[in-house]
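Attaching a single structure in structure tokens format; questions to follow.
The other protein chains are all here in position, but one chain of the complex has been omitted.
Right, subunit A next:
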């Protein structure tokens, strides 16, 4: 590197490592390659548009290391959507925090080489040091295609290697290639990329020199599509799969949940025996085990939810769902991509909102961003599971199905329908006009790799565990203090333990706050203890579960499980009647379905729309919707069950 001066093809390394950008069409395997090169775990999936931000990592090469940047996929260097803006911003170093990459590694899917070469032509015309990685060569050969890498390299004038990116085959060649980044050539004559006829001519001549034989279309994919994209069967299969999934949540996850619960119960006993009574024992028993433990027991369900979403995504179903749903989404003024963003929001609204970056129309984007938080996210899952178990007996059946599972399915449907209606309203009022084209690539079905699934499940599960260990733990501990102080030792001196606990809670700081807002929520049937949970849930929805766990443990330390069901109003016209009646539970579930209680979602909305206006509108409309719908739900349930 030192034997010749800086020239065209030379990459200056002035005290920093060489920057290489991965450039390619969507779904070509850039992130898979990035993960293999850097050992990081960027999200991958068989859907065009999984990556919407850039991420950097260091790759070890045959001679030192280089910095590799994974970029969103793009069909051309003329951006049509915000994720493609990210690519161009990076390539030009437009954003001040970024430096333009020194060299480009163009990633092309060898099964769609004919199309990919158009982007390659644009990339070569940039006049930067360039090399090419071909992915999916396993599929190319399996489907009867073939090509000659040396021929392709000669025709393009840059080095080419072939890989199977997700399995890491050919990775050593890529490392070697990256090691020689200083000598990557710059295209001498820019290929034509403006004129359609010239471009097609150039592509044909390149493919000829590479002796490219294009693959047959995948037989398996067209057979599966014949069913899954069938006008009738397709929709039925989709609904059946979803319905079965919610059954599985109760039938498969519940026993595991019970096992975790048993462990916590055991620890509770151990703690009670070793710590005796007093504040420390109470803290461990109610806050840690009753509260935080009460959230942690829902880990199996959350794991299952993410497992299902990642399987759907890595198999290649998301594009199909978008294809099937486009017409229905069009009724609310959106398109099939918006459906995928909403489906991702069933994991968490934050990635769902990020996924809208692939949408070309900014109005459609904002409408989707505004309605995505209504989808049932995984933070609502523990709340629903707790409330449904109070409302519907575990033995109740709907034919062969569990009634609890059906109720949960209903809550997901409610969230989905509400977000469609809200999107429709936004599109008809604040966000009229603007129909940019809808286009979407349909990748072949692919078998998910265990590694990919593990990564896709482990990342959110780890985030859930961290959330439990940080924000939920802290808020629960703060609440424990607020519920147990002032201690009121003088007043409770003559009471028995349970009475004393209720008295302290009722007159605690938290009790005062709960009672202060009680009149607001009285029409919905919530009493001051539910209100404490409701206020606290604005920190994180799961905190509602941990707060109710604390309340129950304080009311009846012997059997907290039954305590919630037996909770009664302490004053007012309904004094002595149970709080958790069907109308109250229904109202609570609806409130949680619609209320905006997530700070990260608001922060993401603000970042993606670049203004506080939209998050403010979201908070307002969602609160009105939550309160109004909860009240209606309360009244209807009361009328039906009276």
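As a working rule, a residue touches a chain if its C-beta (ideal position, glycine included) is under 8 Å from a C-beta of that chain, and two chains touch if they have at least 3 such contacts; residues count from 1.
Note that contacts and distances are computed from a predicted model.
For the chain that does not appear here, its UniProt entry gives the protein name "Ferrous iron transport protein A", which is one of "Xanthine dehydrogenase family protein subunit M", "Ferrous iron transport protein A", "Acetyl-coenzyme A carboxylase carboxyl transferase subunit alpha" or "Sugar ABC transporter ATP-binding protein".
In the complete complex, the residue from A:437, A:450 or A:573 that touches the missing chain is A:437. For the options A:327, A:466 or A:613, the residue in contact with the chain missing from this view is A:327.
Looking at A:114, A:264 or A:485, the residue that reaches the missing chain in the full complex is A:114. Touch with the chain that is not drawn comes from one residue among A:214, A:507 or A:600, which is A:214.
Subunit A residues in contact with the hidden partner, per the touch definition given at the top, are 75-76, 78, 80, 111-115, 118-119, 196-197, 199-200, 204, 207, 214-217, 222, 225, 229, 231, 234-235, 323-324, 326-327, 330, 335-336, 360, 435-443.
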